[in-house]
Structures are given as structure tokens and as C-alpha cells.
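The complex is shown incomplete by one protein chain, all other protein chains being positioned as in the whole.
And now, chain A:
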Amino acid sequence: MPQGLEHSGTSWKGQQLKHRQSAVDRLDPRARVVAVSAFALVVVLSSDLMALSLALAGSLLLALVARLNLKRTLRRVIAMDLFMLFLILMLPFTTPGEPIFHVAGLPASQEGLVHALQITLKANAVVLALLALVGTQTATTLGHALAHLRVPDKLVHLMLFTVRYLEVIGQEYKRMRRAMQARAFVLRANRHSWRSIGYLIGMLLVHSLERSERIMDAMKCRGYQGRFYLFDDMRLTAVDVRFGVLLALFLSLLIGLHLL
């Protein structure tokens, strides 16, 4: 995969998000999570090409409304598409059916082509909707929304901790790599490189763990008893209701197209 298309941590700073406020941010975080789940379920279960194209158009519209960073979003979506390119390209040739064209003597079936198209449309529609509705929340808000949606406490805590450590470990990793570079270490495909990276990861984990122990002690000093208090009371407003009705109409249209 080309370097530019790899997903990188640079655009996400853990609790903060480089994201312009948009109409989507006026929606309740819980409503956004539920909306994406419903949308994903309908999209993944339908097979009508018309409905799927409409779903992709819908999520594109959502991405526009959410004012997603165009370049960053495009990079992520293309990275995902490249990821499954292999699978998609192979499908027309491995699915039996009516041949429509030949490549190097191999027949490509229409059924396979349709199936490949379906997968592409589904994957892109779901990812765009996910990035637009949930990816625009801070990870902390997402954690709180999940807690309000009755996701087990421990899992939510774990997520909040992980979000915090992502930043810490990411910085530590960069620092140690810079130190290695200063000592003229170049990553190559040999045992020395792999061993060095293994030591780097070991050291990274040890450093981070010691840090996490200090954090735990500090939290206990302040009376932590295994509970975070969620102070934000999330409330559904008229905007959420309007959005919910719109989404319900859109989803019933998709289901209708699928059943026809």
C-alpha cells in the first residue's frame, strides 16, 4: 500500500478532534450511534443495486452535511477500497454464471460482477456514514454515549483508557524511533531490524505499563472506586426527532426497493 494511503494518527488527537462544527453536531450522540447501526443493518442486508446506490448517495450527503475533511476522508475510503480490491477483482472470475467478457481466456460472469459491485457499494456507504455521524464525535463523547446506551461500564472505561493511552504510546513510539534513527537505524527486511522492533515494542509496553500504574495510583489517591460519573445529560431534542423521521423514511425507501 502506498505510504500516503496508510491510515495515520496525525489527524486525530485522542480527545480532541480536528473537525469543523456542523449541523451533525447538533444531534444527540446516542441518536448518531443508533442511526448508524440502523443504517448499516439495512444496507448490509439489502442486495438491490438501486437501493445500494441510493444508500451510498445518502451517506455522501451525510458526509457533506457533516463537513468531513475531503482529503482525509477520501484517503481513508480509498485505503479501504484498495484493501478489498483483490477480493473484488477476483469475484467475477470465481462466480459461475453468464460470461460477459474474457480476460486472458478467463470468463467473467455477470453475477460475479454484480456481487462485486454490491460489496463495494455497501462497504463505502457504511464507512462514510460511520465517519460522518460517529467519527465526528470526540472519543470521550462516544464513550459516554455508549455508556448511556447501556454498554457495560467496564468496556466503556476500557475505551476511555485506551483513547488516553493511544496518545501516550503514540508519542512514546515516535520518540523511541527518533532515538533509533539518531543511531543510524534503518528498517530493512532482516533479522536485526525485526529484533530491534521487537525490543522497541517490549520497551514501549514496559514504559506505558509503568505509566499506567502511576496513573492508577494517582486515581486511587483521588478516591477512584471503579466508577466514572457521567455528568453530561444527553437529551433528545426536536432536531433529533426530525432527523430520526427522515432517516426512518429513507430506510423504508431502501427496504421497499429491496423487496420490490
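Operating definition for what follows: contacts are C-beta pairs under 8 Å (C-beta built on N, C-alpha and C of every residue); 3 or more make two chains touch, one makes a residue touch a chain; residues count from 1.
Here is the rule we use: contacts and distances are computed from a predicted model.
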Choices "Cobalt transporter CbiM", "Multisubunit potassium/proton antiporter PhaC subunit", "Molybdopterin synthase catalytic subunit" or "Phosphopantetheine-binding protein" - which one is the UniProt name of the chain not shown: "Cobalt transporter CbiM"
Option from A:S22, A:N69 or A:Q118 whose C-beta touches the chain left out: A:Q118
Among A:A57, A:L70 or A:M216, the residue in touch with the chain that has been omitted: A:M216
Hidden partner chain, touching residue among A:L155, A:A179, A:L230 or A:L246: A:L155
Positions on chain A contacted by the hidden chain, ascending: 1, 6-9, 12, 36-37, 40-41, 43-45, 73, 76-77, 79-80, 83-84, 86-87, 90-91, 94-95, 112, 115, 118-123, 126-127, 130-131, 134-135, 139, 142, 152, 154-155, 157-159, 161-166, 168-170, 173, 187-189, 191, 193-199, 201-206, 208-210, 212-213, 215-216, 226
